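Take a look at the structure below.
Just one protein chain is left out here, and the rest sit where they should.
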Amino acid sequence: MRDIRLLDAPFFPGALIGPFSNANPGLGGVCTFVGEVRSDTGVEALELSHYAPLTLPGMHQLADAAFERFTLMGLLMVHRVGMMRPGEPIVCVSAAALHRRDALGAVDFCMDHLKSAAWFWKREKRADGWHWIEPRAQDHEDLARWQG
Amino acid sequence: MRDIRLLDAPFFPGALIGPFSNANPGLGGVCTFVGEVRSDTGVEALELSHYAPLTLPGMHQLADAAFERFTLMGLLMVHRVGMMRPGEPIVCVSAAALHRRDALGAVDFCMDHLKSAAWFWKREKRADGWHWIEPRAQDHEDLARWQG
Amino acid sequence: MATVVLLGKLADLGGAPALTVPLPLAAGLDWAGLKAALPAMLAEAIEDPRVRVAVNGALVPNKHKLQAGAGDEIALLPPVSGG
Partner (left out) sequence: MATVVLLGKLADLGGAPALTVPLPLAAGLDWAGLKAALPAMLAEAIEDPRVRVAVNGALVPNKHKLQAGAGDEIALLPPVSGG
């Protein structure tokens, strides 16, 4: 079971995870990560923009890579774009597998790639206006763990 | 928010995860692992026994270790004991943190320890009766990742 | 009397999840005494170095130095296979 989506409106991860888990009967474990807009001091809103011709195909390529690297029964990967408020979910990745290390590893792998190798651009609104978020060195180090 | 439980009756992880997530406002990410009884060929039931004076205190010590090792806002650790059927949840670990690597790492850490360093004994019922499950070398290798 | 709680497959070897062991009057129970009071196969099995022992819910660092008294609960804990 493979479910890859870009959403431009708020979503409720709990409504995705139950059906995803049920769609993979016989699984041994499901690992799920939900990322939310942090309530950082002074941040009023966050906007994620993307480039449609690359972003969703890129997420499908990432899912292909996860299925190649880990022994998975199912993968759910849902990412928001557009304007979000603190506390709103941005991303939900869930992996179902016979063995826990595959499920945990696949979620870790997908999250690292979504953070620093997927076609999203992020800006924050503060009292003095909008600010683009630069890529973080830490994200690139996280990604490097999967290379070579 | 810290919620550590041993349960002797079936539970529904979805009913735990939503309230846990809401109990940690301002979080950046939540990672959750749910382990279920695998539908291995011929397995009719699984029984987990434990030794009450050690098992729950051991889970609390494990939670202490996770809070020391990772920067966490909350940790949920729920484990079944007693008789279970294929498809029933055995374990649910959920970690809330400002940063995803802490949430993912804490779940990985707790699961490895619950698998091979917590006071549970597992046996399976097959057509020819009950069989105790021996510890697996893989589980001990997983645990060794966190030592030294 | 002391209670001996048997976990995992040790319960099969003991024939029950718990046994009661008579104590010699005024004397404590040591490792040799415990083994002598148990079914032979169980006594042999608990020599496995991976088998841990707890007295009243506290793990004993060295089971060969076990000392238990009247009313104590001795738990015999084989290797775990949990999660």
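Here the chain labels run A, B and C in written order, and each chain numbers its own residues starting at 1.
Keep this in mind: a residue touches a chain if its C-beta (ideal position, glycine included) is under 8 Å from a C-beta of that chain, and two chains touch if they have at least 3 such contacts.
The model shown is predicted, which means the values in this text are computed figures rather than measured ones.
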Where the missing chain makes contact, among the chains that are shown: A
Hidden-chain contact residue, picked from the options A:Val30, A:Leu75, A:Ile90 or A:Leu104: A:Ile90
Residue, one of A:Thr32, A:Ser94 or A:Ser116, that touches the chain absent here: A:Ser116
Residue numbers in chain A that touch the chain omitted from display: 35, 48-49, 51, 53-54, 90-91, 111, 114-123, 132-136, 139
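Methods note: only the chains that are shown with their structure count from here on.
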Chain at maximum distance from chain C, centres defined as averaged CA atoms: A
Chain A and chain B: spacing of chain centres that average the CA atoms, whole Å: 23
Chain centre separation (chain A, chain C; CA means) in Å: 51
Contacts with two or more other chains, residues of chain B listed in rising order: 35, 111, 115
